[in-house]
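Take a look at the structure below.
With one protein chain held back, the other chains of the complex are shown just where they sit.
First chain written, first letter: the chains are A, B and C, and each begins at residue 1.
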Amino acid sequence: MPKKEIDLEYKIEHLSILNQDGELDSELEPDISDDLLIRMHRMMLLTRRFDERMLNLQRQGKMGTFAPIKGQEASQIGAVVVLEDEDWMVPSFREMAAEVWRGKEMVDMLLVFAGFNEGSRVPEKSRTLPVCIPVASQLLHAVGIAYAIKYKQEKNVVMVFHGDGATSEGDFHESLNFAGVFQTPCVFVCQNNQWAISIPRSKQTRSKTLAQKALAYGLPGVQVDGNDVLAVYSAAKEAVERARSGKGSTFIECVTYRMSVHTTADDPSVYRDDDEVKQWEARDPISRFQKYLKDKELLSEDDIEKLEEEIKSEIKGVIKDWEDKMKKMGDPADMFEFQYAEMPPHLVSQKEEVEKNKANR
Amino acid sequence: MPKKEIDLEYKIEHLSILNQDGELDSELEPDISDDLLIRMHRMMLLTRRFDERMLNLQRQGKMGTFAPIKGQEASQIGAVVVLEDEDWMVPSFREMAAEVWRGKEMVDMLLVFAGFNEGSRVPEKSRTLPVCIPVASQLLHAVGIAYAIKYKQEKNVVMVFHGDGATSEGDFHESLNFAGVFQTPCVFVCQNNQWAISIPRSKQTRSKTLAQKALAYGLPGVQVDGNDVLAVYSAAKEAVERARSGKGSTFIECVTYRMSVHTTADDPSVYRDDDEVKQWEARDPISRFQKYLKDKELLSEDDIEKLEEEIKSEIKGVIKDWEDKMKKMGDPADMFEFQYAEMPPHLVSQKEEVEKNKANR
Amino acid sequence: MKKMTMVEAINLALKQEMEKDEDVLVLGEDVGMDGGVFRVTKGLLDAYGEDRVIDTPLAESMIAGVSIGMAIHGLKPVCEIQFSGFSYFSFHQMEAHAARYRGRSHGRFSIQMVLRCPYGGGVRALEHHSESREVYYAHTPGLKMVIPSGPRKARALLVSAIRDPDPVIFYEPKAVYRAFREEVPEDEETFPIGQSEVVREGKDLTFITYGAMLKPTIDAAETLKEEDGVEAEVIDLLTISPLDDEKFTESVQKTGRAVIVHEAHRSFGPGAEMIARLVEKSFLYLEAPICRVTGYDVVIPLYQREKDYIPDVKRILKGARETLDF
Partner (left out) sequence: MKKMTMVEAINLALKQEMEKDEDVLVLGEDVGMDGGVFRVTKGLLDAYGEDRVIDTPLAESMIAGVSIGMAIHGLKPVCEIQFSGFSYFSFHQMEAHAARYRGRSHGRFSIQMVLRCPYGGGVRALEHHSESREVYYAHTPGLKMVIPSGPRKARALLVSAIRDPDPVIFYEPKAVYRAFREEVPEDEETFPIGQSEVVREGKDLTFITYGAMLKPTIDAAETLKEEDGVEAEVIDLLTISPLDDEKFTESVQKTGRAVIVHEAHRSFGPGAEMIARLVEKSFLYLEAPICRVTGYDVVIPLYQREKDYIPDVKRILKGARETLDF
């Protein structure tokens, strides 16, 4: 039946700058200082190696469950480097690279995964939230912070990360709607890594792109090649500038891939094809960035080798530090700390109970 | 920056057939039997009068809180008449007209609003759910029923109603996403009556239309003039046919207006302009439908007068019945019924407690 | 002193705290233009503008979650959930985050927020508008749960809650909203969270109650005096969690007998915890079983049978007399 079409003034675009062979669309090349490019590369490599090392430690039984980031370095680093220190970063649970860039101590990460609450401490000046396990629930905190920034007439922004699976949760919807209505300075970075544990993107939602979900909230949405650090950077830069200048939120879908297990408790061979992983290996974000940097003569094979050595010893240092720290931790009575600003009487007496039990052992 | 546009194969259309003066776009006129047209009109008028009467009873203190439907008769009746008896209808709390069409006894409505649980009984054969107070939560039940229908390879569909405010709730999002992924035979009828208590549509969400929210789930969405019963009918018919033939869900936004109070506990003069109400009075769904029926020579002023009399005495009968029924109700021990299929021991003893208390009074 | 209803007293607390501290703001459904469905936030929008008195879209998880974010960035949000029956839409945000950010960040973040909602029966409302489920919150570590019983305490406790560095769930007994007036001082008044109050002294029996149940309990105590010559002590809990067990312990060690009165369901209800604490700390003082006069373990019925669900003076008297006669 013929009806009147409503003009939605809307389109969804896909952004790609550095293709999977590291070839550049030079028209779109963002203006990034050499120094920043080199630091981005270093962080991507560092976190790749740290990720591998943690997997190793976990397999040895030295750590509990954690969620590897392998393959998602570009979509995290490309986005997060755009932030100022005074901006807020709100991670989900798979943004180790972005967290480390923001100053999260690697030793603290190891502590958390080894079961010590101390590792999730947030240093006084840091504006990076602790990881958030309940999927999508952190998005509401992000827009709440963004509202507070706007309320205080400050100039900072919030960048919040989440996965493709997270887009199905009610909290995702409620956050983006709030961001739309109140035009909060919050940038949503969706790490569409194709999988939510065993559920592929295609079964998560029937929408063609995740980016188009922004339309429901009157927000701009864009899809980028999430393994292309330059594309992620460009989209994030534009979005952060929009937010900072009072024009509100943007939704960025980074199309990337979870090259490893969901968490160390997961066995993807049960539900996904190795072939798929191989295809994505060819689109690795690091090698393609390295080719770009080499083309720009900012990086040589030698540099890479030296960097790998440097990283190895940095990680070794972190692990040593971690092992030392663990020895000094684990007083059971610590569980009563930080429950309330002031310990209420019933916790004081329960704490005494624990201390008494400890003394009697 | 130049990017590649993604073709979403998507548009949002607005449908209007009978304009506010009752003028017909005859190209779009749906094929509805005379008999059905007359029954639709009768139901719209009956429920308008019943609504007015209930408001009256409430103001006299004979009933508790209820939510008037005035102005939304077309968007309810236009949609619900498309259903077969074996289809399911899932209301929110403001679909009195649609419920009565589906066979809900008016006397039961009065009982509920007068504080008797008995009024929310669902007769054995009925496939109309009881009203659902928590906004948007009923949408999930609707898609669950729709899944069950599909699972059982039956041919029925589900029609679920909700308001504009409901589109902000997480449960709305999760329902539509489920409907998209599993292509369930569920038609969503959004009664966009411009207000959610005191919150206008424009503050509920920044999206230009509510219909476009369907895009986020890969579902077709359409906006119709909700005060135009022919437009609502046409859209609902198409959607129900789609669902019945296995092609999945449709989202219909009916643009209508809450001409009365939110509920009898509400005073809209605090937050909305009388002028706005006046504008919408000119778009009344009943008078425009009457003009159409008169033009078709299906209705005369005389018929209307007779009908009004008939309705008056029908409502009178209902109220008499209600008053009689109330006299026989109110045994406090009834509160223990229907909590579980079998009454567990602690309820048996609590019930005895209540019976003992009653005996002692 | 001006005599105020509870609605007016809470409104005063909000107004004065907003006047004093720019970081305090109010958000929720219909709290702005409409002044709240019970008019508790009336006048705030005009006084403080829409950035500070925020009419939100219809989404409770959002209201709670956004408040958490605001608190992280240093604001002190007072959010309203329109009825406690809809607060479970945001329960995961309160349980997983409001209650935990302090611990999770190892002390860095305070979630200084108040989640206000009307609770309980008594206003002839529809389903989901009359529940009393304070246990869900009271059982959740990291949250505080406060229930005032009258206008003056409501005002003082809300001021304390707003200033409390921890998240406070503030249940307002809607049956009390306009039931009576009390003198409320214009000048600042606070009342410590975590502290109950002996509102009537007695030596024969201890009543422990709170919220809308305080009034019928006091009435029952008066009747006991008149008809039975019994002196009942009445304790108004005010804070449900952390539970102040000192005052009722002391009282029951004096009276030897206790009756607990609440609207909430009996099983796994708030009264059970009070009994457990009394057994733990005052076992040898107990001269009779502790009696629970409570809502039953059924969904609270619509208003025609509500009065049979909610404890009233007769039921309280019956419980008290059985306890006294034991």
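Heads up, the rule we're going with is that contacts are C-beta pairs under 8 Å (C-beta built on N, C-alpha and C of every residue); 3 or more make two chains touch, one makes a residue touch a chain.
Given the structure is predicted, the values throughout are model-derived calculations rather than measurements.
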Given C:L25, C:V159 or C:L243, the one touching the chain that is not displayed: C:L243
Residue in contact with the excluded chain [from B:A142, B:M159 or B:A235]: B:A142
Given C:G74, C:G107 or C:P141, the one touching the chain that is not displayed: C:P141
Of A:S16, A:T47, A:S126 or A:T205, the residue in touch with the unshown chain: A:T205
Missing-partner contacts on chain B, residue numbers: 88, 117-118, 120-124, 126, 129-130, 132, 134, 137, 139-152, 170-171, 174-175, 177-178, 181-182, 337-341, 344-347
Chain C residues touching the omitted chain (full complex): 85-86, 88-89, 91-92, 95-96, 99-100, 103-104, 127-128, 133, 135-136, 138-142, 241, 243, 265, 267-273, 275-276, 279-280, 283, 286, 288-292, 297-299, 326
Contact set of chain A toward the excluded chain (per top definition): 64-66, 93, 112, 114-117, 133-136, 165-166, 168-170, 196-199, 203-205, 265-266, 270-271, 329-330, 332, 334-336, 339, 346-347, 350, 354, 357-358, 360-361
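In the analysis below, only the chains that are shown with their structure count from here on.
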Chain located farthest away, centre of chain A as origin (C-alpha): B
Averaged-CA centre spacing for the pair chain B and chain A, given as whole angstrom: 43
Where chain B and chain C are represented by their mean Cα positions, the distance between them in whole Å: 36
In chain C, residues with contacts to at least two other chains: 57, 59, 61-62
Touching two or more other chains - residues of chain A: 170-171, 174, 177, 181
